[in-house]
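Below is the structure I would like to discuss, written out as structure tokens.
The other protein chains are all here in position, but one chain of the complex has been omitted.
We call the chains A and B, going by the order they appear; numbering starts again at 1 in every chain.
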Amino acid sequence: MFELIVQIVVYGVIIGAVYGLATMGLNLIWGVMRVVNFTHAEFLTLGAYTAYWAWVLIGLNPIASIPLSALLGFVIGILTFYTIIYRLLFSPDIHSTLVATFALGIALAELMKVLWTADYRGVPWALGVIKHYWFSLPITYIFTFISCIIIIVIVYFILYRTYFGKSIRAVIWDSGAAAICGVNVKTTLALGFALGSVLAFIGGSLIVVYLPTGINPYMGHIYLLRCFVIAVVGGLGNPWGALIGGLILGLLEQISPIVLGYFPGIEPFSFTPFLSFLILIIVLLVMPEGILGRRR
Amino acid sequence: MTLLKVENIVKRFGGVTALKDVSIDIYENEILGLIGPNGSGKTTLVNVITGVYLPDSGRIVYREKDITRLPPHLRCRMGIARTYQVTRPFNNLTVLENVMVSILNGKRYGKISVEEAKKLAENIIETIGLDKFKDTPSKSLNAQGRKRLELARALGSEPELLLLDECLAGLTPSEISEMLDIIRRIKNEKKITILMIEHLMHAVMNVSDRIAVLHEGVKIAEGKPEDIASNIKVAEVYFGDRDLAFKFVKR
Partner (left out) sequence: MGDVGDIMKKYVGFILIYILLIASSLISKAYLEIVYYILFLMVISQSLNIIMGFGGLYNFGHAVFIGIGAYMFALLVVQGLNPYLSMIIGGIVSSIVAFLIGIVVLRLRGPFFAICTLCTVPAVRYLIIGGKIAGGAAGITLFRYLGEAYNPYVLTYILLLLSIAATVLTLKLSISPLGYSLKALREDHDAAETSGVNTTRCKVIAFILSALFPGIAGGVVAFKIFWVMPETVIDLSWSIEAILIVLLGGSGTAIGPIIGAVIYEILKDLLMRYFPGLQLLIFGLLVVAIISIAPEGIIGLLRSRFKRLRDFLI
């Protein structure tokens, strides 16, 4: 029993951390420019495919392919921002960016299907398993977790020790005041979006470690729900909220199938996402700003 | 007869108490001016009366009925209408359609057809002087047009109590006197009671039957315009110059 709990907590934290990292971009983009990036899931998928092709073509494992994902994420983020997002930021209809990013997401998914077919692909990177008294854990998971922490620390440094980070935080707090203080808001927004998309790509690459066979153009659908639950529960405007939300969801996904297993009429692994959806609704109704969001 | 009683209303927003135990009576057929420095809680009070905010404690009583928890749309149908300080027209709807909305959903809710509402709207628009803009989208109106539209739309629901929130702000002097004429006419012809939040002293002093003064969420004075003008507390808080106030009243 004790081993079970430890196993749950360990897996929950390790996987939750990556979920959190993968979602940080979503929270950041919302915080900076009040845009819900409905393309987020497809950025994740693209990150996953980057890891796949890096593995197949160059032999890089997912962690080693992080710089590549980051670069791609940055380029695509900047492109997306300047072609689409920026034009729509000031339109009177607040839904413009929602519809545009949603359409872009679907377009990207179909593009991936055309380019790489709908076949499921995987990165079978395995380094063995550590067996401890109370739990066993694949070594790759540990490396992934460590890289995750490192990246989070890097993001922390960027946000709190660089001018760029300060300008992002300023714009999150009050873009008008930031502009008056000399912050180039447009560039900040662009780089903020790019950072968000970089995080999504990296998250996608790392998630591959947990999905030995599951990469396909439509994997975004699964992460759509997950990421929004994480983002909203944690607090949309706050990137650290994503981490908290990620941990919560990570733990939920470990605990829930076990509890649901006692109900005969239910398929536990598929029902858990539905539970997370119920949580999403409850949080949206009761505490829409989430755990770390700004109180209205 | 007291039309509306505001009883001991307290409204807090986080750490700020916008209204601290405010009580005001509004009598039928009067024009009550509500003045006070910026941030004193005037608009918040109107929001509480119309139901946009729920108070933390206290009651709003309209014609002997406790409406404190009543949703805004029902208060409108009972006869309470308001204009907004920063105008909020239904942008993509024409002036005519804007007024039709409140006619269809106000006092005659469920009892009037769209064609009849259209005719009524046209009448109101003519009274207010916007008939040239009847079919223009309201987002294209200038400042004066918007203020008049706010008023026209509020009148559409056939209110007994009209809450005007700085309906003269941003208007030129001639526009102001036109608006004041319209307001006086409304009060006399339609027997509507009016609560008027205003910063323009000469306007509010001349038009109001009584005046209430709010300062930092507290009502510090209430009475006839002359009395308010000579009130020491009010002078300290607001006018700074008692003689100037008297001159306004004499005019």
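Basically, a contact is a pair of C-beta atoms (placed from the backbone, for glycine too) under 8 Å apart; a residue touches a chain by one contact, two chains touch by 3 or more.
Quantities reported herein were computed from a predicted structural model and do not represent experimental measurements.
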Omitted-chain contact residue, chosen from A:Ile142, A:Leu211 or A:Leu280: A:Leu280
Given B:Gly39, B:Gly58 or B:Pro72, the one touching the chain that is not displayed: B:Pro72
Touch criterion as defined above, residue of A:Leu137, A:Leu211, A:Leu225 or A:Ile255 at the omitted chain: A:Leu225
Candidate in contact with the missing chain, chosen from A:Ile5, A:Ile58, A:Ala107 or A:Cys181: A:Ala107
Touch residues of chain B, complete complex, unshown partner: 50-52, 71-77, 81-82, 84, 88-93, 97-98, 100-102, 104-106, 109, 114, 117, 153-154, 156-157
Residues from chain A at the interface with the omitted partner, ascending: 34, 36, 38, 83-84, 87-88, 91-96, 98-100, 102-104, 106-108, 110-111, 114-115, 221-222, 224-225, 228-229, 232, 265-274, 277, 280-281, 284-285, 288
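Following the convention adopted for this analysis, only the chains that are shown with their structure count from here on.
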Chain centre separation (chain A, chain B; CA means) in Å: 49
